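One protein chain is absent from this view; the other protein chains keep their places.
And then subunit A:
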Amino acid sequence: MKVVVDQDKCVGAGQCVLLAPDVFDQRDEDGVVVLLQEFPPAELHDDVRQAARVCPALAIELDEQ
């Protein structure tokens, strides 16, 4: 799984960090998402998928190839 984030769309909701804190963080100043791992390990995939789904800005894209 490859994770791509669109910082331009992100609204800083932090839902991704709540669900997968090992994969996502937020910038201090404006809360915009920071990707910690582009290729997260398999045991985190479910959490990452859930984060992509609930992100209110749909700023997280997953390439499941």
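Keep in mind that, in the parts below, a contact is a pair of C-beta atoms (placed from the backbone, for glycine too) under 8 Å apart; a residue touches a chain by one contact, two chains touch by 3 or more; residues count from 1.
Note that contacts and distances are computed from a predicted model.
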| item | value |
| --- | --- |
| Complex member absent from the view - protein name from UniProt, among "Cytochrome bo(3) ubiquinol oxidase subunit 4", "NAD(P)/FAD-dependent oxidoreductase", "ChsH2 C-terminal OB-fold domain-containing protein" or "Sugar ABC transporter permease" | "NAD(P)/FAD-dependent oxidoreductase" |
| Subunit A, residues in touch with the chain not shown (by the definition above) | 11-15, 17-18, 26, 28, 30-31, 53-54, 56-58 |
